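Take a look at the structure below.
The complex appears here without one of its protein chains, the remainder shown in place.
Letters A, B and C name the chains as they come in the text, with residue numbers starting at 1 for each one.
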Amino acid sequence: MNIKILFFAGLREALGTGSASLELPAGIATVGALRDHLAARGEAWTALATTKNLRSAVNQQMVGAEAAVKPGDEVAFFPPVTGG
Amino acid sequence: MNIKILFFAGLREALGTGSASLELPAGIATVGALRDHLAARGEAWTALATTKNLRSAVNQQMVGAEAAVKPGDEVAFFPPVTGG
Amino acid sequence: MSVSVQEADFDAGAEIAALSAGRDDVGAVASFTGLVRADKQADAAAAARVGADAPPAVQAMTLEHYPGMTEKALEAIVDEARGRWDLYGVRVIHRVGRLVPGDRIVFVAVASAHRGEAFAACEFIMDYLKTRAPFWKKEETPQGGRWVDARESDDHAAGRWDAGRD
Partner (left out) sequence: MSVSVQEADFDAGAEIAALSAGRDDVGAVASFTGLVRADKQADAAAAARVGADAPPAVQAMTLEHYPGMTEKALEAIVDEARGRWDLYGVRVIHRVGRLVPGDRIVFVAVASAHRGEAFAACEFIMDYLKTRAPFWKKEETPQGGRWVDARESDDHAAGRWDAGRD
């Protein structure tokens, strides 16, 4: 079961896409590890490493880098929120 | 020149009047002294002495008992305010 | 005209909109609407906790005020708020006369660039209005008319601003 990954705002623009889907690689069990895995693809993907104060959510709950990720999850990465 | 005295709310009802006018007696120079002078009339006027936390205003400015009163002033006595 | 004392009801939405109409520098409008309560559930519950009788239900109330001083006192409160915060607009409406439960009684709205100033000034004005503006409420209850007692909590609420909270 794949995981669905969403990107928003400046990060979405930097990546040129709002979503991705991938099979969770062996050994990737946290949000932080997933982010590093994606950033290691290089080129535009390095935005995942360079975005200041990158935030993340798993299944639409804001979480920290240590949060667990498992197949079937919806994971999102985005810059700090600026609504209101 | 007389002073005008106004009463409000429960104090107005206790006195049976909303206003009075009198020539400032010799020796009465403060709001507190004026209040005592009126209360000393006895009967309903004692409400000026017995109203809990009686408040006062001179020329429509809230003041304490030590505030000066002079001929021509508008003086008001009333219970603590309860608007809003 | 920032202060009104009136018998008529008001339109909170129109008042809020007026504070930013035709300008593009207002980022925040904080407002407060006070209403006449009938059942005083919170007060009744508090009374029950200390073994006191619950207050009787309010059927209506009449607002008395000190014409002339009322407007001056409200304007002084608004001036005080304008001195403390950078405000773009302030509106205060207080109704007088006979009101029934559910009726609006008071309205305060404050416009500023940022929400912190708008919230603080709006709450400040309400707190000061409660202790400095010459209004008195007389409630009608099944047991007859009753002048509302001033609440110590209102003096406390107004007093905290003197200590420089903000």
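Everything that follows uses one rule, which is that contacts are C-beta pairs under 8 Å (C-beta built on N, C-alpha and C of every residue); 3 or more make two chains touch, one makes a residue touch a chain.
Given the structure is predicted, the values throughout are model-derived calculations rather than measurements.
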item: Left-out chain, listing which of the shown chains it touches; value: A, C
item: Selected residue (touches chain absent from view) among C:Ser20, C:Thr62 or C:Thr141; value: C:Ser20
item: Touching residues on chain A - with respect to the absent chain; value: 6, 8-10, 12, 53, 57, 60-62, 76, 78-84
item: Residues belonging to chain C that touch the chain removed from view; value: 11-17, 20, 23-43, 86, 101-102, 113-116, 118-119, 122-123, 126, 153, 157
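Keep this in mind: only the chains that are shown with their structure count from here on.
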item: Chain-chain pair with the highest tally of contacting C-beta pairs; value: B-C
item: Inter-centroid spacing, chain B versus chain A (mean Cα positions, whole Å); value: 72
